[in-house]
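All protein chains but one are shown in place.
And then chain A:
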Amino acid sequence: MTDNKQTNRLTGGQIDTSRSLKFSFDGKNYAGHPGDTLASALLANNVRLMGRSFKYHRPRGVLTAGSEEPNALVELRSGARQEPNTRATTAELFDGLEAKSQNRFPSLKFDAMAINDRFSHFLTAGFYYKTFMWPAAFWEKLYEPIIRKAAGLGSLSLQEDPDEYDKGFLHCDLLIIGGGPSGLAAALRSGRAGAQVILADEDFVFGGRLNAETYEIGDQSGQAWIAAAIAELEAMPNVRCMARTSVLGAFDHGIYSAVERVSDHLAVPPKGKPRQILWRIYSKRALVCAGAIERPIAFENNDRPGIMLASAMRAYANRWAVTAAPRVAVFTNNDDGHRTAVDLLAKGVKVTAVIDTRADAPRIADCELLAGAQVIDTAGRLGLNYVKIQQADGSERTIECGALGVSGGWNPNVHMTCHQRGRPVWNDAIAAFVPGDTGTPGMSVAGAAQGDFSTAAALQTGSDQAAAALHDLGIDAPAIDLPQAEDTPVNLQPFWYVKHGKGRAWLDQQNDVTVKDVKLAHQENFRSVEHLKRYTTLGMATDQGKTSNMGGLAIMAELAGKSIPEVGTTMFRPPYTPVPMGTMGGRARGKHFHPVRETPSHKYSTENNATFVEVGNWLRAQWFTKPGETHWRETVDREVNAVRGSVGVCDVTTLGKIDIQGTDAAQFLNKVYANAFAKLAVGKTRYGLMLREDGIAMDDGTTARLAEDQFVMTTTTANAVNVYRHLEFVRQCLFPDMDVQLISTTEAWAQYAVAGPNSRKLLQKIVDPEFDISNEGFEFMACREITVCGGLRARLFRISFSGELAYEIAVPTRYGDALFRKIMEAGQEFDVVPYGTEALGVMRIEKGHAAGNELNGTTTALNLGMGRMVSKKKDSIGSTLSEREGLNQPDALMLVGFKPVNNADKVTAGGHLMTKGTPKDAEHDQGYITSAAFSPSLNSSIGLGFLKDGGNRLGEVMILTTPLTGADVEVEVVSAHFVDPEGERLRA
């Protein structure tokens, strides 16, 4: 049932009263009109109470009519689309909108946690810091969950977001931030001059403050002028008008970020449309036309629903034809506040009084004026009923009103001008900070954002600043005719807070920070504005103190006996308004977080029941389960035994491949590898160890010499990108005149390891007969360009990672799938198996080959047992520093193997090695296990690891301790080469 009584609806406004939109708030049904926000529609339905405060759970209503709103945060929608902490003041009403209040239990009108309000003298600034200090162990398990539950805002749906989000890129000559009078004038002038212009405004209509005022522009209404301006701009191909688009931040070199709310005003995004788009805007110049934000005055109990900024009260009346209550009053320290009374009177609302702090306040509105008076208290449990006034003569008086408009003056919206460390400067005439040196090349400011508050000044400065910015770019923008507009001077007497009374006067309603809290912070010596902010939480959370910071600064200045500019402001940082995580993520969500690289045998592997493992972006087959196998170990053991018994094939395409060509290619390799390469013969392959300049091992792999001036280097899968980058650094930055060229060919060649005693017999069926690959014709470590399958060009390398007779064969990637299948077919008579990375890893551990676990960024050639490989006869990267004393101690860690003494025990990677009988602590640590596996060849768990002076400790029984699990195992130190230590198999 719809309670369609919009009792507070006035006439006029920019809403379409011919249509009704149904919506619900906390389960109750209401109606509003197109053009409404959730806040304006709720006020129209006489709902002032919209939320509970963060800490004390006090009843709160709207303070503002814009994105600076601290109070009216609601949950929108339900189910997977439920969205917490949305400002009711910016949420566009649509038919069927569901909204819920937050931070209350069991209901908004009766909130049990409001008990906090009674204990407010305990919950002052720094309460958490003081109370939850100890015991430290209580923090994670007890304090934090309780605090989070009590002080939360909205709640998450915990369901997958069904909507899509996009990212986009835009370029322009001039980015205009804000589409009020200054922004529109700037857009008209620069658009007519032919410049590429982007005009962005966070609101769903352009016009900014003009929509909330009754001003005429020239001889037409403000709204008519806006409509004409937008119509003209939208017809220009060089101008892009972006409504519902908040510019979030100013970054280096003219780059701005912005979020466009494409579908937030619809129940569900249209098919194919994203919910929001995060734009990256590359601008040559930017003009900030972000307007100004009114600031409140603090007084006792100034947070009751119905008390709002005077500008908001006026906006609700003029733009949305709504008053928060039938009887209102205004509390101001400046002339502008009086206009609220004027406009509401004109709409037929009863204005009981204008209370002005100035003794000489002018009479502007046709209602009672209380000059030199102050609001000292208010009453009304869930909404304002009356205000208590202290009059100029000291007498007190009560005035009945359901809403109070408060104006403490206006703050230029300097946010965007401070993102690049710009600091605002104080302007006494308006008692506010205005942009100083923005520190942002290419940025200028116009209109109210610059402190020029009148409409005429906004139009003029917008037009002038646009022309100046374009002039910089060599674009001449002729003057445009600007219409006549209001040019009222600012008339204000700074007034920040009412000193009367002992109750609480709220500065920051979002964080429940009072005048007293600021005083307490000062008393406890948190006096810098940045300390004040952290200690009291003033200016934090979703509104970032847009309505509260100035009040806090003014009070701190007063207490410190300083001027406000001396106290200064806190930093302004992007984003200007909150951005959903989904928008930040864009399309990079779930499996789309990074691209997936599939190997050439991926399709075959999928068809053959492979389990895949992510290796960086690569998906590699980890093992291939056969029917009847119930455990992965069963599968891996079978694969290992099949390779060692006959033959297997494994996709090793993921290893980095770098083609190195040029007359100085050999000399270049001599520089980047620690061991010698210059004399490697054509047709041969060599293992190479690459060091970092600090002498630590960086990567290893084999490099084949295909011709006098051509090598093919392989790198580990993980380091392919880093090694390539490093090689280019060596080539371009260290040896720029070497004749050498590099290109990554990782994805150009499909490469397979064919390993096992029958590997040669299998390959002989595939390699074209004119190529002799017999043991004599193609010996261990040989390489050659060959053809296979009747003429397909290929490369063959006789290298082995498994320790068996083995080859790696490479063909252009597009033939990779076919070759894999061909090998499987040709190998049928040998019972060939495909094997995955797990079997590959087991076999390399059995063979004692180092891999990523051993090349872990802390180990040297010496540690790896390759100390003698580092040539001292030549200069190579890392050779000098590898000789440092500290890296060459007699008891240096050495790579050795480990076997459990009791065959049933397990060697665990990550475990540490202790000499028997010594305490198990870091001081007595002898080394650690890097790799471990079950070896089907030895029928035992085995491991590789680094042990102090390991080479001289073979046979010693040690304690392998794993404090994480508490397991202690006796292990014997053995050679790292568990299988075929003499290397006879791979030379067979």
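Keep this in mind: a contact is a pair of C-beta atoms (placed from the backbone, for glycine too) under 8 Å apart; a residue touches a chain by one contact, two chains touch by 3 or more; residues count from 1.
Here is the rule we use: contacts and distances are computed from a predicted model.
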Complex member absent from the view - protein name from UniProt, among "ABC-2 type transport system ATP-binding protein", "Isoquinoline 1-oxidoreductase subunit beta", "Lipid II isoglutaminyl synthase (glutamine-hydrolyzing) subunit MurT" or "Sarcosine oxidase subunit delta": "Sarcosine oxidase subunit delta"
Hidden-chain contact residue, picked from the options A:G439, A:G645 or A:P757: A:G439
Listed residues A:M738, A:L792 or A:V974, member touching the removed chain: A:M738
From A:E486, A:E693 or A:D905, residue that would touch the chain that is not displayed: A:E693
Omitted-chain contact residue, chosen from A:D366, A:E728 or A:D921: A:E728
Contact footprint on chain A, counting only the chain that is left out: 251-255, 282, 420, 439, 441, 664, 667, 693-694, 721, 725, 728-729, 732-738, 875, 879-881, 883-884
